[in-house]
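Now for chain A:
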Amino acid sequence: MIPSATLFGLAGAALVGIGLYGFLAHAHLLRRLLSFNVLGSGVFLMFGAAAWRSPWIGADAVPHALIITGIVVKLAGSALAIALLVQLARATRRAALPEDEGRPP
Partner candidate 1 sequence: MTAVLPVLILATSLVPALLIFWLPERAWRARAWLNLGGAAVKILLVVFLMVEVANGVTHEARLDLAPGLYLLLRVDALTLLFVSLSAFLWLMTTIYAIAYLGDGPNLSRFFGFFSLCVAATTGLALAGTLITFFIFFELLTLTTWPLVVHKEDAKSVKAGRLYLAYSLPGSAALLVAIIWLESATGPVIFAEPGDLRVLSDASLMAIFALFALGVGVKAALFPLHGWLPEAMAAPAPVSALLHAVAVVKAGAFGIVRLIYDVFGIALTAELGVGLPLALLAAFTILWGSLRALQQTEVKKRLAFSTVSQVSYIILGAALAGPYAVIGGLVHLVHQGLMKITLFFCAGLYDERAGITRIDQLDGIGRRMPMTSICFTIGAMGMIGIPPVAGFVSKFYLGLGGLQAGEPWVVGVLAASALLNAGYFLPMLYRIWFGVAPADAPQADERSLGMLVPAVATAAASLAAGLFAGAAISPLAWASLIAAGYLP
Partner candidate 2 sequence: MTTLLLSLPVALPLLAALLAVAASRQAAGLAMATGFLVLGLSVWLAFEVAAAGPITIALGGWEAPLGIVLRADGLGAGFLVVSAMVMAVVLVAAQPSFEDQGQESRAGFAFWPLALLLFAGLNTAFLSRDLFNLFVALELLTLSAIALVAIEGKAGSVTAALRYMVFALLGSVLFLLGAALAYAAHATLDIGLLAQVELGWPMAAALALMTMGLAIKTALFPFHAWLPPAHAGAPAPASAMLSALVPKASFVILLRLWFDLAPELASPLLLAVLGGLGAVAVIHGSLLAIGQDRLKLIIAYSTVAQLGYLFLVFPLAGGAGGAQPWSAGAWTAASFHAFAHMLAKAAMFLAAGLFLRAVGHDRLEGLRGLARAMPIACFAFGLSAISLMGLPLSGGFTAKYLLLTSAFASGQWGWGLVLVAGGLLAAIYLFRPLNLMFSKEGAAASLTPVPRWEQVLPLLLALAAVLLGLFSAGPFAFLQIGRPGAAAEGLLP
């Protein structure tokens, strides 16, 4: 039997790869942001799995607390990014950075 932690840790590793790919490959900023959130939760899952991995004496509360903090911070970043993106979209009718569309920055 594989411990849950290992499985979800591996899943986290996979999610990091998926999120990173989306973040780097997309030009559309909303998609990049969405991918970033996938990437972030992958990191959190790996962190959480590491907290669980040790010989079982109860879950380690410290990583859990850190992850909650991390989730809030990630939301904060996403919120500002989205507001900026909406502003950009209204001003330029584009949803990507100029250099990602082959325009001069």
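Regarding candidate selection, all candidates are chains of the complex that A comes from, given by their letters.
Note that in this section a residue touches a chain if its C-beta (ideal position, glycine included) is under 8 Å from a C-beta of that chain, and two chains touch if they have at least 3 such contacts; residues count from 1.
Only a predicted model underlies this, so the values are computations on that prediction, with no experimental measurement involved.
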Touching chain, any copy counted, for chain A within the complex - options 1 or 2: 2
Interface residues, chain A side, partner candidate 2 - complex: 16, 23, 29, 32, 36, 39-40, 43, 46-47, 50-51, 53, 62-63, 66, 69-70, 73, 76-77, 80-81, 84-85, 87-88, 91-92, 97-99, 105
